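Encoded as structure tokens, here's the structure I'll be asking about.
All protein chains but one are shown in place.
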Amino acid sequence: MYELGVVYRNIRRPDSDLAARLGAFGTATVHEAMGRIGLMKPYMRPIYAGAQASGTAVTVLLHPGDNWMLHVVAEQIRPGDIVVAAITADCTDGYFGDLLATSFKARGAHGLVIDAGVRDVRVLTSMAFPVWSKVISAKGTVKATLGSVNIPVVCAGALVTPGDVIVADDDGVVVVPAALAQKALEAAAAREANEGEKRAKLAAAVLGLDMYNMREPLQKAGLKYID
Amino acid sequence: MYELGVVYRNIRRPDSDLAARLGAFGTATVHEAMGRIGLMKPYMRPIYAGAQASGTAVTVLLHPGDNWMLHVVAEQIRPGDIVVAAITADCTDGYFGDLLATSFKARGAHGLVIDAGVRDVRVLTSMAFPVWSKVISAKGTVKATLGSVNIPVVCAGALVTPGDVIVADDDGVVVVPAALAQKALEAAAAREANEGEKRAKLAAAVLGLDMYNMREPLQKAGLKYID
Amino acid sequence: MYELGVVYRNIRRPDSDLAARLGAFGTATVHEAMGRIGLMKPYMRPIYAGAQASGTAVTVLLHPGDNWMLHVVAEQIRPGDIVVAAITADCTDGYFGDLLATSFKARGAHGLVIDAGVRDVRVLTSMAFPVWSKVISAKGTVKATLGSVNIPVVCAGALVTPGDVIVADDDGVVVVPAALAQKALEAAAAREANEGEKRAKLAAAVLGLDMYNMREPLQKAGLKYID
Amino acid sequence: MYELGVVYRNIRRPDSDLAARLGAFGTATVHEAMGRIGLMKPYMRPIYAGAQASGTAVTVLLHPGDNWMLHVVAEQIRPGDIVVAAITADCTDGYFGDLLATSFKARGAHGLVIDAGVRDVRVLTSMAFPVWSKVISAKGTVKATLGSVNIPVVCAGALVTPGDVIVADDDGVVVVPAALAQKALEAAAAREANEGEKRAKLAAAVLGLDMYNMREPLQKAGLKYID
Amino acid sequence: MYELGVVYRNIRRPDSDLAARLGAFGTATVHEAMGRIGLMKPYMRPIYAGAQASGTAVTVLLHPGDNWMLHVVAEQIRPGDIVVAAITADCTDGYFGDLLATSFKARGAHGLVIDAGVRDVRVLTSMAFPVWSKVISAKGTVKATLGSVNIPVVCAGALVTPGDVIVADDDGVVVVPAALAQKALEAAAAREANEGEKRAKLAAAVLGLDMYNMREPLQKAGLKYID
Partner (left out) sequence: MYELGVVYRNIRRPDSDLAARLGAFGTATVHEAMGRIGLMKPYMRPIYAGAQASGTAVTVLLHPGDNWMLHVVAEQIRPGDIVVAAITADCTDGYFGDLLATSFKARGAHGLVIDAGVRDVRVLTSMAFPVWSKVISAKGTVKATLGSVNIPVVCAGALVTPGDVIVADDDGVVVVPAALAQKALEAAAAREANEGEKRAKLAAAVLGLDMYNMREPLQKAGLKYID
């Protein structure tokens, strides 16, 4: 977070299967499995409904209005990565468009998460290249000032260390530190294990009040029913 | 609005047909029929394009980051109701997901209006369970503090009393007090009665200036044309 | 910008073909061709995905909560125009709905750009009448105070002079002054000329670093690679 | 909330002493005494630091960009009142300036709470006429459309019924329904009774952990200390 | 607005006395005198309470995160000027601090209006150098990309042409085109002429309803009083 003008070429990536399996659970389940931490701010939205991606974070720190380092990070992408782009200050410029998307896709990137703007969203949608961004904007950028690649960054309120697992879908973007990925996976699996049964009960009009045994704690907390 | 920890079980619901008939007019017409009052803030958006719902309000007041009372309100839902959820302070957490949606739907709810966040939007969309919310967020909540059910609440800038009629669509969410519902229905019907004729004229390139006889008042107000 | 209560009837429109040809390039390319100026704020969003329009600006200045002048501007529309509506202060009211859209369309308008709210978006979408707005709101307006038509206005942060070319799509709204339209067209064409070749290279995993010869300037700027 | 064009002349005001005594406790204490409800959104800020006021609410509902009804409400002010102004949609115009402040002050108003803009703040400050508003803006308004006076309104997220007690200071604006004012006063007094003792302990570096006996519930909740 | 990399050295400045005399009226009066147009967005706030300035606009267009052109504009300042700085996209960086303020002041600038951030506000306050800005931020900027000086710019929603008169105080920032300055001055003077008398009446508890003869138009509009 505190070095400018550096590119770390060798980052530790977790087992590639891990990201895919975490991704299958979706952000809501993974976020719960993490103890409700690691979620980016909800202003991060996919550029098209139904976008879904998971992968390993390669990070890039950019300056306002300057996308030079996106070309630098492209070289560091390995198949299965998701690029996470942070800006040193709030900026709504469109840092990323169809040419960079073509390049990122060719390198094997699963998507982009950027705390700024993106453009060419119609083309990106037709390419099925998912992007989560703060805004959509046709505004281009200059290429003048160095940032860094593969340093820890804060993106949309979440700390992202290179090699973290990123899970993203319609509900947002969750960051899972590499060291916690296996544990999060297990917690997510445990959480989902009995969801089917719960869903069936609820669909049969059983109340959560009964299914989760909430009546007693509610009464204890003082809840009063008035007819 | 001023009681915490209470659940009113018996609320007066207007004739069930009323909500359906108001809903058929859509929010823009109903809002005009109400004299342009009763609209929630425009940050309330449906989770999918084309969402439409109308029904009777059952209300719930929640605390920031705490969705306990959503389970309590589920029991109070009757077929045709729309749950209106207010929070005691601004909060973007995802209070509601697919399990609660399954429960609400099984109870007969027509939808949810919540001045906070919602998650699992892809599943909710596939369930065709409409939600109007301030934000979409994977962030879950705790179950620790009592709120209330079926007290008057302020939701997204609008006062909602249990039993009010809620009309919601792509244009927003309108609240029609039960006592005014019949009158609003008539005003909406009157308003729409000659819309077809108007639309036909405008489609034939007749100007609103002429159709509404605006030229004279505009001139009187001092409008000048310059060639 | 400084006259109220006036309607300029004769504005200079650029060659009608110009707008169509600029529109074909899309906002991102046109904005780059303009030297990265003339873009409206990115809060301006189309009411449906995939909306695209280009045309000649006819402008209207409105007051908060008052859409009277939209009827006045309707008369000034010629086929191929886009109405650009500015408000004298921030306002989220729904100034424009399906009746006005029917009228505008019948007059030949290609779309509406409004720094406020719009309603009846489902109908507008089914009419394929594109609108770019700050917000969607069912809230209607009064007809009480004069504004102006075809004066220069500031709309969503961009100066719009009647007769300017407007290009709008999913990425935003760009304003091209009539006097610069031909030059912008050429610059856009030049810019796109070799995009196909670039895209092919990038798709073949050639890096932008190499294609754009960035390695040397990056090194000169001090970029360090760390293994 | 649902009538336009009406002025209620006779509203029930609580005992005038009640507002003064509640005001002495300040908003934070009164809000706690109310069970943490009734607070306006925190975007409501006083126009000068140290502003303090309490009084009885007379309410007014205004349209965007139209301050006509502020002249109507002036006549309804009695000494000790606070005018609470709501707008039918979001608006930042400066509805109120030094002339209206002179009038309101002469009628005995203790202040103004407005969910919109105010101007002439330097003069208002020198008059020591306190205003809580969403924004400061030199932008004036028209006088064209009827609103209402002394109907229930939603102002900055809070329901205000004419005759409610308003308490406002640097921390915000709290609404106390007339019927709850006496009870709130007692709760506030009880709350403050032992604050002096608490403050003395804390100033002597006694920890809240011990003073409030939090160590056991924290341990029970699972808090772990790591050296 | 459409040229980058140019500095216009010779701009037409109105009679220097004009700005001073307009400034004496304050923004609210000048804005009314202008027919309620020309006000910047209300997010523009002075860095200290009581700040007041008027002068001739010299303009500068900057890029996000790049303050190079502030040094270029410094040379174009003549005594009595106010620098108006626009950015090509939203940016919150602190473009301006005590060193530039020292320079601007030495050149005779009356203040700065910038649609971005400013820093060193404590020093600027002690220097009594007034700045109106969108935000305060310690974040510095680079010096890499050319903008322009003394071209028309859109700053905080208002068009500013070099040589326009700027009036700024606690209520905001108003732009008066040079060609309209004399007329605005007269309108402002006329407006204020009888304000003293009005204020005296209102202070004596005469109602605006009577002083402005509003009772009849209100009744005509349908206002009903209910006892």
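Order of writing sets the chain letters: A, B, C, D and E. Residues in each chain are counted from 1.
Quick note on the criterion: a residue touches a chain if its C-beta (ideal position, glycine included) is under 8 Å from a C-beta of that chain, and two chains touch if they have at least 3 such contacts.
As the structure is a prediction and not an experimental result, all values here were calculated from the model.
If I'm reading the header right, one chain is hidden. Which shown chains does it touch across the whole complex?
Over the full assembly, the chain not pictured touches A, B, D, E.
Determine which one of B:Val142, B:Ala179, B:Ala200 or B:Ala221 touches the chain that has been left out.
Within the whole complex, the residue contacting the unshown chain is B:Val142.
Pick out the residues on chain D that sit against the missing chain.
26-28, 31-32, 36, 39, 42, 45, 49-50, 169-172, 174, 195, 198-199, 202-205, 207-209, 212, 214, 218, 221-227
For the chain that got dropped from the picture, name the residues of chain E it touches.
Touching the chain left out of view, chain E contributes residues 5-10, 48, 68, 71-72, 74-75, 92, 94, 97-100, 102-103, 105-107, 117, 119-122, 125, 135-140, 143, 145-146.
Going by the touch rule given at the top, which residues of chain B touch the chain that is not shown?
63-66, 88-93, 137, 139, 142, 144-145
What we mean here is this: only the chains that are shown with their structure count from here on.
Please give the intersection of the contact partners of chain B with those of chain D.
C
I want to confirm something about chain B and chain C. Since they are copies of the same sequence, is their interface symmetric in residue numbering (over half shared, so same) or not (under half, so different)?
Interface between chain B and chain C is built from largely different residues.
Can you check which chain pair, D-E or C-E, has more C-beta pairs in contact?
Spelling it out, more C-beta pairs touch across D-E than across the other pair.
Please tell me the distance, in whole Å, between the geometric centres of chain C and chain E computed from their C-alpha atoms.
Here the centre of chain E sits 27 Å away from the centre of chain C.
So how far apart, in whole Å, are chain A and chain E when each is placed at the average of its C-alpha atoms?
The separation of the two C-alpha centroids amounts to 42 Å.
Pull out every residue in chain C that's touching 2 or more other chains.
Residue numbers touching two or more other chains: 36, 39, 88-90, 92, 137, 139, 145.
Just spell out which pairs of chains touch, all of them.
Here the touching pairs of chains are A-B, A-C, A-E, B-C, B-D, C-D, C-E, D-E.
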